[in-house]
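One protein chain omitted, others in place.
Order of writing sets the labels: A and B. Residues in every chain begin at 1.
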Amino acid sequence: MTTANGEAARETRTYAIGYLLALLLTGAAFGAVYWQVASAATVFGLVLGLGLVQMIVHFRFFLHITLGKSSRADLQLILFSTLIIVLMVSGTLVILFNLHHRMM
Amino acid sequence: MNAPLWPAVFGRFGWMDLPFVRAWQDPSVSEIIGAGAGGLVVFGGLAVVVLVTWLGRWGYLWREWFTTLDHKKIGVMYVVIAFVMLSRALVEAVLMRMQQAAAINAPGFVAPDHFAQLFTTHGSIMIFFMAMPFLTGAINYVMPLQIGARDVAFPLLNAVSLWLTAGAAGLMMVSLVIGRFSTGGWTGYPPYTELAFSPDVGPDYWIWAVTLGSIGTTLSGLNFAVTIYKKRCPGMDLMRMPMFCWTSLCTAILMIFAMPPLTVATALLALDRYLGFHFFTNDLGGNMMNYANLIWLFGHPEVYILILPAFGVYSEVISTFSSKELYGYTSLVIATMAIAVLSFTVWVHHFFTMGQSANINAVFGIATMAIGLPTGVKIYDWIWTMFRGRVRFSVSMLYSLAFMMTFVLGGLTGIVLAFPPLDYLVHNTLFLVAHFHNMLIPGLLYGMLAGYNYWFPKAFGFRLDETWGRISFGCWVAGFYLAFMPLYVLGAGGMTRRSQAVFEPAFRPWLYIAGIGALVLLCALVTLFVQLWVSIRNRESTRVPVGDPWNAGGLEWSIPAPPPEYNFAVIPTVRDRDPFYVEKEAGNAYPRPKRYEPIAMPANSMTGPALGVLGAVTAFGLVWHMWWLAGLGLAASIATIIARSFVRDLYRIVPAAEVGRIDRRWRKEIDRAKPIGRAVEGTPANRGLAEVEAA
Partner (left out) sequence: MSAVEGIHPGLNLAHPHAEAQAETETALFGFWVFLMSDAVIFALLFATYGVMLHATVGGPTPSGVYEIGPALLETVILLTSSFTFGLASIAMKHGAPRRRLLGWLGVTLALGLAFLVLEVRDFLTMFAQGATPMRSGYLSSFFALVPLHGLHVAAGCLWLAVMMVQVVVFGIDERVRINVLRLGLFWHFLDIVWIGLFSVVYLQGLIR
């Protein structure tokens, strides 16, 4: 196919963009901690936020999960799993911290 | 005391780990019962081996059953495991009921430690090795047929799941012969199950049996979900699937997401016990409350895994035996999905008393009450399905009716338990025990038995005996009420669960009634096997080769009984819900294919049994600290998986001529058979061909 090489180049560019974005986001997070750019709570929030964005970068550029039809089923699965994970993790943290607080 | 025999080879095993030696040293009734159970396992195992050898059937068993990837045979094997384990766990229940009836200001005949093992194995077996295999087997057999598929999405994975479950069940049986079982209940709460309080092999048996089984279940859930998403036949939209497939789908989703918390809980406990970690220990920062949190993150969705397939069976059975379309299909689908999602939001109600604030308890209490609503919707839908239908009281229908009435009672006590202040009064009393048996027996077990009576003719080509079916049904219902209604009274009166002895004389009459109930339930089990025996003996007069004994609507009834290996000679195209009924009404029940194509079926594989055996061997090595065995088992398991990935010959072709031959032989049966009305459904006139008035 004559467009095969163009296709390969475009896909390579996708991975390269993802890689660069991920490096930047990683650097920002490590930098924020290393150089203590704000209060502890703010830096932690920043780190979590940058991490979340980088996860999305990985999903989009490495795993090809987009809003398009071809990845619809995978996206629904990921979103449902995220819901369950959020329920389980937040429930665990709330309950166990509540117990910890009441035992102190 | 019990010096290890040879640590390098046999780990921590010593002679006193054999129940026969223990009974010899201390011939109390309790020890003799234990030795007897161990002896039964040894004798039973040997008897099976001798019988198969004498009949010369090892080759047949290996080819047709052990290495098959056929979802139908795998389903049957799951149900066989369920029946065997049901027998053991029910006997254990009878022993416990007898002990409690005998030990009122008296020692009884079962020692406390033995009693504790009994309630632990009873619960563990009933949940993990009776209920789960039963429903997994039912889904395995029926769901692919109902969606017009030839097999599940991952047939090899299916076999691996089965054999992991079988290996785990084997481990449970071995624990009767070598060593002892956990005394920590089926949920194994630390710190009691930590090394400090239970250094013996018991909790380790529990951990590894449950872990092996839970891996199998997670993989089954994955398999079922992908099958339903990707393998439906043309025209089978999601909203045209039978309700049993909807409940199978939601069950599968629950399996995928609820088993991981169990894996985490047992793995962390194992890390504590094997490597001295401090997840749940009393000292050095352990947090045993997190265990309760993790185990119930699993445990609550688990009970919905147990009940949803039964709900699916009831939808099928009630519709078929009312000769009426299922009422409120959409509301049933929405209710099922609501139950599935909500089941992840209520887990704290299993530990209201653990110490978290009233506000947290209130949130989860409200969620728990809310989850009763979709089930209520389903009950109404089933009632409306029967209304103005022509109800036939087949054995399956009898179970469904008993379910509707009895399960609702149990649901009401669930609403009582959902109120934290009320739960504080009855938590861990027999009230709770009565409640969950009230959900599981009339809910899950009746559902599985209804499904067993309903689909047995499809699987084996002949109907089950109706008379013995009714007798067994009567015993299950009477036995349940007698055994468990008194427990509500006892629990409200303050009797704690898991009590080996009782010191309150007022409990006596209720414990006696419950004891009688247990014996009636034992009769129920025996008559269930009598039904099977009689049915096999009389099978010539109950054959239904055409395959539609009940005049039902799903695709599974449109193929021969028993079905060919590939299920459908030609994959059907579906036009509406109840697709077979639609075709029957159009006078097009058995369309002759224009042409037969060769069909590629998955080739047999020994990967399943290999991984099952190796998994059990690895687990056994871990339990007894035989590190060389555990290491070998693990390495061999990994090698098996890698070796399998090099296999290229994955299919076996069934030639078109063979497909045609099987199909034509079936069509001769159709021509020979007379279509029958429902009035003679239970007679030998029923050859599986239904008389349908054209629409």
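The working rule: contacts are C-beta pairs under 8 Å (C-beta built on N, C-alpha and C of every residue); 3 or more make two chains touch, one makes a residue touch a chain.
Small disclaimer: the values here were computed from a predicted structure and weren't measured.
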Quiz prompt | Residue, one of B:181, B:279, B:507 or B:557, that touches the chain absent here | solution = B:279
Quiz item: What is the set of subunit B residues that contact the non-displayed chain in the whole complex?
Solution: 153-154, 218, 222-223, 225-226, 229-231, 256-257, 259-261, 263-264, 267-268, 271-272, 275-279, 284-287, 290, 294, 297, 638, 642, 645-646, 648
Self-check item: Interface with the undisplayed chain - residues on subunit A
Solution: 1, 3-5, 7-8, 11-12, 15-16, 18-19, 22-23, 26, 29-30, 33-34, 36, 40, 43-44, 47-48, 50-51, 54-55, 58-59, 62-64, 68-71, 73-74, 77-78, 81, 84-85, 88-89, 92-93, 96-97, 100
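Methods note: only the chains that are shown with their structure count from here on.
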Self-check item: Chain centre separation in whole Å, for subunit B relative to subunit A (CA means)
Solution: 38
Self-check item: Residue ranges of subunit A touching subunit B (in the complex, touch as defined)
Solution: 73, 80-81, 84, 87-88, 91-92, 94-96, 98-99, 102-103
Exercise. Please give the residue numbers of subunit B that touch subunit A in the complex, ascending.
Key: 229, 253, 257, 261, 287, 289-290, 293-294, 297, 344-345, 347-348, 354-357, 360
